[in-house]
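Worksheet for the structure shown next.
All protein chains but one are shown in place.
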Amino acid sequence: MLGPRVWSSVRQGLSRGLSRNVGGRASGEGRKVDIAGIYPPLTTPFTATSEVDYGKLEENLQKLGAFPFKGFVVQGSNGEFPFLTSSERLEVVSRVRQAMPKDKLLVAGSGCESTQATVEMTVSMAQVGADVAMVLTPCYYRGRMSSAALIHHYTKVADLSPVPVVLYNVPANTGLDLPVDAVVTLSQHPNIIGIKDSGGDVTRIGLMIHKTRRQDFQVLAGSAGFLLASYAVGAVGGVCALANVLGAQVCQLERLCLTGQWEDAQKLQLRLIEPNTAVSSQPMAAKGWPSFSGDPALRDPGAEESHGLAWLLGGPCRAPLQELSPEEEEELRLDFTNNGWL
Amino acid sequence: MLGPRVWSSVRQGLSRGLSRNVGGRASGEGRKVDIAGIYPPLTTPFTATSEVDYGKLEENLQKLGAFPFKGFVVQGSNGEFPFLTSSERLEVVSRVRQAMPKDKLLVAGSGCESTQATVEMTVSMAQVGADVAMVLTPCYYRGRMSSAALIHHYTKVADLSPVPVVLYNVPANTGLDLPVDAVVTLSQHPNIIGIKDSGGDVTRIGLMIHKTRRQDFQVLAGSAGFLLASYAVGAVGGVCALANVLGAQVCQLERLCLTGQWEDAQKLQLRLIEPNTAVSSQPMAAKGWPSFSGDPALRDPGAEESHGLAWLLGGPCRAPLQELSPEEEEELRLDFTNNGWL
Amino acid sequence: MLGPRVWSSVRQGLSRGLSRNVGGRASGEGRKVDIAGIYPPLTTPFTATSEVDYGKLEENLQKLGAFPFKGFVVQGSNGEFPFLTSSERLEVVSRVRQAMPKDKLLVAGSGCESTQATVEMTVSMAQVGADVAMVLTPCYYRGRMSSAALIHHYTKVADLSPVPVVLYNVPANTGLDLPVDAVVTLSQHPNIIGIKDSGGDVTRIGLMIHKTRRQDFQVLAGSAGFLLASYAVGAVGGVCALANVLGAQVCQLERLCLTGQWEDAQKLQLRLIEPNTAVSSQPMAAKGWPSFSGDPALRDPGAEESHGLAWLLGGPCRAPLQELSPEEEEELRLDFTNNGWL
Partner (left out) sequence: MLGPRVWSSVRQGLSRGLSRNVGGRASGEGRKVDIAGIYPPLTTPFTATSEVDYGKLEENLQKLGAFPFKGFVVQGSNGEFPFLTSSERLEVVSRVRQAMPKDKLLVAGSGCESTQATVEMTVSMAQVGADVAMVLTPCYYRGRMSSAALIHHYTKVADLSPVPVVLYNVPANTGLDLPVDAVVTLSQHPNIIGIKDSGGDVTRIGLMIHKTRRQDFQVLAGSAGFLLASYAVGAVGGVCALANVLGAQVCQLERLCLTGQWEDAQKLQLRLIEPNTAVSSQPMAAKGWPSFSGDPALRDPGAEESHGLAWLLGGPCRAPLQELSPEEEEELRLDFTNNGWL
């Protein structure tokens, strides 16, 4: 397998060729930020006393900077954003902006339950350096979140956001599936440039791409489990928890898809499904690598070298999320060893 | 129908006879706060520019003070708590404490997603006057909210709360049903005194009552739709959105149940189901009474007099909740007129 | 506890006083069959080679005949009807008719997926002795089972059935909840006299009773878990798997409800919830009593005497239903011992 830096030129040559505005700001001339590519949704490291560990966060970014990612997502579901205070949320964005490579995109999850709070968070995140705001569907009153209510919400946020908006649909966490008709309507807003969809329904992903084909609306798969299938129907990239651990492999899958090497892509995709499911089930699994990475003595340098694994620094999740049980850790490890990654 | 003040002595005579500590604080001697009775979950009035309208809130409390409620719940699902800032949440509790009758209980919804934030909110709410904290199940990571995780969460909150804790289960909003085994374990904590269950599964309610019978654990129905059935299996009261509108009737239903007048109770219960469903479906329906109460000119004083309706002051919900459509308003009105309440 | 025969006169005096037509046939004069009371849904015993064991069926009926049931339900979910051939279904009805006491009602589950097959099965079951047909919602095409489709189906069946029809709603098995508006419409059909609802939503049960109050429409609870709550809102009886095992107790609960002894009713109801859940989870649990009744040597004659348990004859279920595991058997036993029934 090639080293991570090799691919970036490949992908840049193949992506849609839209140039990102300096600083990621919407120019108002109708040119959209190109978000095509792979993003790890960063985990939020905590200290033993549950403070955000900004030092570890920066170390992780340094490691992840070696891979040909398009950028980084902060405060997706994987980042424990519901457990952060407003000021922590902004501080995380600010620190990531400082620590990450200048040429990559910073996509920040700015969703809150109320429209007003979402607008304020979005504006503040843009001020501290977010290039793009990724906005979760509000969901507590899901029984009342009609297409009309959701269109109203997102339109307001997009109207007032200084940076482009990406819709964020993750029904496993929200219990809500952003209706396709609402997506189609919202795709016509000049400041809404795409969607991250984590639902895994590739028929729905295809339908969104088909019905927004005149809007240059960009669809990102929300997980590595259906990344190949999403590329096959026209998605432009993915936000993949697995990229925190197998960054090189997820980027290689992207390259294989973009260069039309579908047979190799298939082989690689199939080996990534189990590790992906293991890592996506909860933030702890993506961050801690407790028994075999969290404790430096337990890391397998051979695996790091041979497979390009990133041994990130994690630490505990905030409560009420729990540590992995020994059985869960063992299953997690097996999902990697059984597929040849450890 | 009798006036509202008549019943309080009845209910007081019939309730379990546990005396509330002054100020609602846990005495540490193992005596529990008696929460038996009916509570309206207060709506949060907003101004036209979406500020919390504390004046209207106080006016509403004055009106509702006329009914023989056991107390008031603030920041249940009906109170739009996910749309309030932390400081608004505390200010609402503080204002309600000042405006409400001294002899009633103030039950404050203090749930947040993280354990730490929930502890802080609970302590702060107690400091500004809450007698009891009602703590929602954290739900964003519902796939990881095992009994163990939930027991850990609630134990921590109860350990650190200066006021007794009531569990709060509302699966329609959270997509999560607090497991009965977790409830049974938590019922043994000296500072956890009961549960408000809005799920409507009376078999489950009975089972919780049965399995906690040695803990003097108090179960409140979370809706007027199954209030009679809940009393029939041993619940001690209810938190009923409908009590904001038909306060006298909900209290009368309580009295009929407590005095064993089951036939009359049944007749009354059946007439309350449709209005209850209408009012419980979303905060707007409970607060606005837009066409026939929000606009004073449209209120029917005859209905207010003959049925003891409370014409509360509402105003809009915060976005993304929407106004009721004219069709929804008409259905809402029909659910009351068809049952003889307008 | 009183012996089973004592209560029948009580219940007869208290029930609505509608007299059943001889043979249970609809008279055409608008008088409806009174179905108020308790029914065990009979299990279908099989031999070791999976043939229907009619001998055991008749023995079971003899035992169950000692309790003051209103009648017997055959081919509810508990009777493994989806595993019987059409001729077996009819033979079972015929044999039960012969073996059961003459003064009791035979309610036969005649539902099939197609309207035509349901009509034919209903007519045939009436010919071999069914007093009432209990008709399951068709469910394979549940996405297309609108109120209109279901109303059409039941209207056709009721038009052509020589015996009165009871609707049968069991969402746990069908994945379909017969809409209340369809129930209300169907309640106006002269040959549709009630519903057995196994969903356990007592608000829904109350609403159906309220909205059909002018049709003398009779609602039966589909399980002993919410029997008291159902009586409290106006149900007239129940079809309870638990009545196969604790027949005396379920009938006593009925009597306590009908005579307004709500405190005693509550105490009894709460002790029945766990055994009921255990027995209702699958036919095997209701029929086999494998370790402590199926094997005569293991039966506890003391329990039979002191609690009036019916040691029915079961045998295996048909595949793909499996035997209970030893752990499941032990849990089943505990659900009875923990509540004082063994």
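Chains here go by letter, A, B and C, matching the order in which they are written, and residues are numbered from 1 within each.
We take it that a contact is a pair of C-beta atoms (placed from the backbone, for glycine too) under 8 Å apart; a residue touches a chain by one contact, two chains touch by 3 or more.
Quick caveat: nothing in here was measured; it's all calculated off a predicted structure.
> Counting contacts across the entire complex, name the shown chains the missing chain touches.
A, C
> With respect to the chain omitted from the figure, which of A:Ala99, A:Val123, A:Leu160 or A:Val202 is a touching residue?
Only one listed residue reaches the unshown chain, and that is A:Val202.
> Kindly state which of the options A:Ala99, A:Val123, A:Ala172 or A:Ala232 is in contact with the chain not pictured.
A:Ala232
> Of the residues C:Ala99, C:Ala149, C:Val184 or C:Leu334, I need the one that contacts the missing chain.
Of all options in C:Ala99, C:Ala149, C:Val184 or C:Leu334, contact with the hidden chain holds for C:Ala149.
> Can you list where subunit C touches the absent chain?
50, 77, 82-83, 85, 113-117, 138, 140-146, 148-150, 152-153, 156, 172-173, 175, 281-283, 318-322
> When the complex is taken as a whole, what residues of subunit A touch the one chain not shown?
Counting over the whole complex, subunit A touches the hidden chain at residues 200-203, 206-207, 209-210, 213, 223, 225-226, 228-229, 232-234, 260, 262, 265-266, 269-271, 273-274, 277.
In the analysis below, only the chains that are shown with their structure count from here on.
> By that same contact rule, can you tell me which chains touch subunit B and subunit C alike?
Under the touch definition, subunit B and subunit C have no mutual neighbours whatsoever.
> Averaging only over C-alpha atoms, locate the centres of subunit A and subunit B and give their separation in whole Å.
Averaging C-alpha atoms per chain gives centres 39 Å apart.
> In angstrom, rounded to a whole number, how far apart do the mean CA points of subunit A and subunit C lie?
Whole-Å distance between the two chain centres: 52.
> Taking each residue of subunit B in turn, which ones touch at least two of the other chains?
none
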